[in-house]
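Beneath this line is the structure, given in structure tokens, with notes to follow.
Here the complex is missing one protein chain, while the rest keep their positions.
Then we have chain A:
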């Protein structure tokens, strides 16, 4: 065993720089979040050291109305975004899966929406959602869908919807690219067989494409949930969590606790809750894969 380790030592040298980096700057922070959630760490005792206070931070956070609102908004936001991104992404992928001139150009140019820094997208959509001069309100009033211009970001009832629309726009091309790649890896002959059997387009979609794409769609879904869950930048730029917590989400709440209130312990609680939820999603995913393979 020892001799084997020694033989392999030069090989491990390749891994060590990255492993050290990951341990120091990625695993340590995650563990630290959990530890600090049981401490009363604030800006005041940052240098002198904090005490362990048991579950106090958890009790404080869970009792605030804000936590419930943030959790609810995060769930609404994530599920709405994923639903529309995947459905619209799928439709666009199906469209681009046809043969026509310059289709690779169209496939990649759409990605501009995804590549643009979120700060820019956030301020750009703030302008598009503007009450008096925004393009969206102009379209809606001219097409007579609404009578009065909507104060999208300024009122509690519509702010979350506006942020969701923004993020759907950002996420569509990403989903489209992944779904398109999955579609292009499907075998062609099953489609010909379906055609011979006289299946129409909808039947082919339901009975051929969807079952074949299922494994890849599941990966895309899980990736999507994880990426969408991270929402922070566009909230900060577009609404700052308001009006009156209408767009408060967990990552933003954690940020406010740490960098506005400087209550690091309570921010650790939010980070730990997020970690817990993500682990549950990952386990659920692994369980689904196992079940799939067992069948």
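Throughout what follows, a contact is a pair of C-beta atoms (placed from the backbone, for glycine too) under 8 Å apart; a residue touches a chain by one contact, two chains touch by 3 or more; residues count from 1.
The definition used in the following text is that contacts and distances are computed from a predicted model.
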{"item": "Choices \"Iron-sulfur cluster assembly protein SufD\", \"Carbohydrate ABC transporter membrane protein 2 (CUT1 family)\", \"Biotin-dependent carboxyltransferase family protein\" or \"Sodium transport system ATP-binding protein\" - which one is the UniProt name of the chain not shown", "value": "\"Carbohydrate ABC transporter membrane protein 2 (CUT1 family)\""}
{"item": "Candidate in contact with the missing chain, chosen from A:59, A:87, A:181 or A:206", "value": "A:181"}
{"item": "Interface residues of chain A (partner: the chain not displayed)", "value": "8, 10-15, 17-19, 21-22, 25-30, 32-33, 36, 41, 46-47, 92, 95-96, 98-103, 106-113, 115-121, 123-125, 127-128, 130, 132-133, 135, 138, 142, 169, 172, 174, 177-178, 181, 219-220, 223, 226, 229-230, 232-233, 236-237, 251-252, 254-255, 258-259, 264, 267-268, 270-271, 274-275, 278, 282"}
